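Only one structure is covered here, and it is reproduced in the block below.
Here the complex is missing a single protein chain, while all its other protein chains stay put.
Up next, chain A:
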C-alpha cells in the first residue's frame, strides 16, 4: 500500500477495501431505517399526547402534558454525543453490548423521537379546526377524530417531518459510529482517519451524501403523492 500526501491522498481508490465499505454502508442504512421506524411510532404517540393534553381543563391532563413536555425538552437539548455516553448502562441492559449498530439504536431513538414529537404536535395543531369540529358534530369519538381526521389530514407534513428527521439521524449514526457503533462513520474514523487513509474518508462521505439525497428524494415523492390540497 502506498500512501500519498496532500490532495492526491483523496483519490487512491486502490486503498479502499470495498467489502468493508459495503458492509459499513449496510450497517448505516439499517441503523437509520430501524431507528426511524421506532422514532416515527414513538414521536407520533408523544406528539399526540402533547396535542391532546394541551390547554385541556382538568389537573390530570395538565400533569401529563407537563411530564411529556419535560421529557421531550430534556432529551431534545442533550447533545447527542453526551447522550450516548449517558445512556451506556441502559444500552448495555437493552442491547447486551455497547459496541456495534445494535448498541446505537437506544440512543438514536431517544434523541430523535422527542425532536420528531414536537414537529408532530405542531403539524396536528395546523389541521383545520373547522374540519375537526365537523367530525365532532357528526358524533365522532376522540379516537375516530384522531384516526379519520387528524392523522390523514396531517399526513404530508408527517412525512416531510420524518424526512428531515431521517436526514439528521444519518448524521447522528455517523457520530455514533465514531465511538464504536459501526457503519460509515466508524469506517471513516477508523480506516480513514486513524489509518491516514483519506480516500476511505472521502468515499464514506460520498456514500452518506448519496444516502441523504435518496432519502430526500423519496420523502418528497411521498409528500407529493399524499398531498391533495393543490392539484
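Brief remarks follow.
In this section, contacts are C-beta pairs under 8 Å (C-beta built on N, C-alpha and C of every residue); 3 or more make two chains touch, one makes a residue touch a chain; residues count from 1.
Keep in mind that, in the parts below, contacts and distances are computed from a predicted model.
Missing from the rendering is one chain, named in UniProt as "Methionine ABC transporter ATP-binding protein" (options: "Cation acetate symporter", "Methionine ABC transporter ATP-binding protein", "Acyl dehydratase" or "NADH-quinone oxidoreductase subunit F").
Checked against the hidden chain, the listed residues A:37, A:67, A:82 or A:138 yield one contact partner: A:138. Those residues of chain A that touch the chain absent from the view are 128, 130-131, 133-141, 144, 148-149, 152-153, 155, 226, 228-231.
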